[in-house]
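Have a look at this one before I ask anything.
In this view, the complex is presented without one of its protein chains, the others remaining in place.
On to chain A.
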Amino acid sequence: MNAKMVDFGGWDMPLHYGSQLDEHHKVRSDAGMFDVSHMLAVDIEGERARAFLRQLVANNIDKLTQPGKALYSCMLNPDGGVIDDLIIYFLTESHFRMVVNAGTADKDMTWMLSQCDRIAPGLEITPRRDLAMIAVQGPNARAKVWQVLPGSQTDTENLKLFQAAFFDKYFIARTGYTGEDGFEITLPATDAANFWNKLHAAGVAPAGLGARDTLRLEAGMNLYGQDMDETINPLEAGLGWTVDLKSDRDFIGKQALLDKRVTQQLTGLVLLDRGVLRSHQKVVTKNGGGEGEITSGGFSPTLNQSIALARLPLGVSPGDEVQVVVRDKELKAKVVKYPFVRNGKILV
């Protein structure tokens, strides 16, 4: 497909298939697809699966009561740092499926196996490298999938966001990382090329990691390793909504979060001057009390200007103007509430 390939956490991945901007716009306006098979599905099976996950992750697994329902969560270390962010699907009471990031997959497995021994010995935790994953995203994405998989519409058209269902050998989830409607489809790796080609023939544009990054940035979705990592508290990474501190459930990292004083927040920035915001650029705030840093920055093809996620002092509010140090200059940026774009519409 004439892709420009790059190394991504040991995986040889397509950066783009020609133009990253075209791929981005195609996802916002029609349908694009991403091969995200580098992400790892992990099956957690056994009678004590729920008990294990109750302690393992920061979001409340007891929100999952219906088969197919999905939950986004962080997995924390005892200091409250983020080991990984992930999605957990409830399949049956003795079978949950987790999808974790590629770059963290090995350490996630090691961590989970060690915690399993402690919390719920005897659980089966199985990495599913035999499965591939294709994300089909965009306003027309679902219709294209139904066209390519005859019969699948009945089983999947009533799925709400963060719900999934099996159709034949396809596990079809109404989830994504673009801020558009669509499906993430897990299927046997041996069927992936055929499925990809059928989607392509149906007019779904192949899209690479480059567009995936600008789409998720516009959608205000965190990227592990950039917007948070093991040294970052999720409450300072815009992930407070995924951390359940209300219920009396104990989970790994909870005590550390309760003990910690939150001093920073993740905010959106829109660049007012000409230029491009990039991660690690320093942000100077006037009334915010101190400095911050851009965690993810780039050019927004939808806004046609540069945007960023930045970790800034708590005193900063939407509407404030801040300065970003770009090379030898200080550029003006406006603090905004993110997401920047959802379902094709600009929100800032």
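Annotations for the structure displayed:
The definition used in the following text is that contacts are C-beta pairs under 8 Å (C-beta built on N, C-alpha and C of every residue); 3 or more make two chains touch, one makes a residue touch a chain; residues count from 1.
Here, contacts and distances are computed from a predicted model.
Chain not shown in the complex: UniProt lists it as "Glycine cleavage system H protein", one of "Monovalent cation/H+ antiporter complex subunit F", "Amino acid/amide ABC transporter membrane protein 2, HAAT family", "Glycine cleavage system H protein" or "Cu2+-exporting ATPase".
Within the full complex, the residue among A:S37, A:Q137 or A:T214 touching the omitted chain is A:T214.
Within the entire complex, the positions of chain A that touch the omitted partner chain are 4, 15-16, 19-21, 210, 214, 274-276, 278, 298-299, 301, 306, 327.
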